[in-house]
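Of the protein chains in this complex, one is absent; all others appear in place.
Showing chain A:
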Amino acid sequence: MRGGGHLTIDLIRTINRVKFTGSREHTSNVLSVATMPSYKLYYFNLRARAEPSRLILAAAGVDYEDVRIKRENWPAEKASGKFPLGQMPCLEVDGVMLAQSNAIARYLANEHGLAGKNNMEKARADMIVDTMGDLSPHLVKIIKEQDETKKDELKKEFTSKTLPACNTSLEKLLIQNNGGDGYFVGSELTWADLVFVNHVQRPLPGPSSVDAFPKLKALYEKVIALPKISEWIEKRPKTDIYETVLTHSDDVNWALPMFCGIVTGPVIQLSSVRSYSDKTLLQFSSRLYAVTKPLAAY
């Protein structure tokens, strides 16, 4: 909890929250002065599995501590026993450590009126989020594949088959909601739309993946243009060079080949890889870029 000096700000925010976001728990005109919980979100310096929660918090206009743990510090943090499933992201709230990215995101969505208005809407949001979640095993498989040829095959299959199939389902789901020119669920923004933004912004292959899906594309552009969302996208740490690198595993053996595969294409291949810190990755990236830039002229 923050100290007394911030109580006024908390109070004002609470009033705004109750008055303007219409939290389903406060339907009367009497303002209940619920004190704002303090949130601490723990993850790596990545978007990946924590970004939906960050987008939800941004949309809700809620402050939180955005803790980004360095890769080299993770083994010690993990060993501390602080993270109940030995994984991140985690959300610390009210003395409780919540794990599992969707459990966290859904909790924040529920708390801040971004989950859907009734159980059926919430179920629709869940269904849409889970449809995107079905991609995770494929991505993890790509990331973990050491053989470069196989990796390229898997990537091609992902971008030409698996992802379009998912987007086809998503477009169908969107159209189910009153023709598809609004949000995914009901008539307002929900976390399903925010998870979708993160889905589109995955570097493999990036926003071009929705070019073939007009309704999805329109939704994506609508959501990233929302003031609070565009503000967050503008100011958040830029992590694109790391984004291809992982999920929640502390196993970085596969990190560099994958990274190099994105940055250099077939030009440079690195074989045996051990652990690399973020700093090393940056050094590699600048050296590789220096090498490949002249090649690009050909």
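Heads up, the rule we're going with is that a contact is a pair of C-beta atoms (placed from the backbone, for glycine too) under 8 Å apart; a residue touches a chain by one contact, two chains touch by 3 or more; residues count from 1.
Simple rule for what comes next: contacts and distances are computed from a predicted model.
Participant: Among "Nicalin", "Proteasome subunit beta", "AP complex subunit sigma" or "Hematopoietic prostaglandin D synthase-like", find the name that the UniProt record gives to the complex chain excluded from display.
Facilitator: When "Nicalin", "Proteasome subunit beta", "AP complex subunit sigma" or "Hematopoietic prostaglandin D synthase-like" are compared with UniProt, the left-out chain turns out to be "Hematopoietic prostaglandin D synthase-like".
Participant: One chain is left out of this view; which of A:79, A:103 or A:225 touches it in the full complex?
Facilitator: With A:79, A:103 or A:225 as choices, the missing chain is touched by A:103.
Participant: Given the contact definition stated above, which residue among A:92, A:111 or A:243 touches the chain not shown here?
Facilitator: Of the candidates A:92, A:111 or A:243, A:111 is in touch with the missing chain.
Participant: For chain A, which residues touch the unseen chain?
Facilitator: These residues touch the chain not displayed: 84-86, 93-94, 96, 98-100, 102-104, 106-107, 110-111, 119-120, 122-124, 126-127, 130-131, 137, 169, 172-173, 176.
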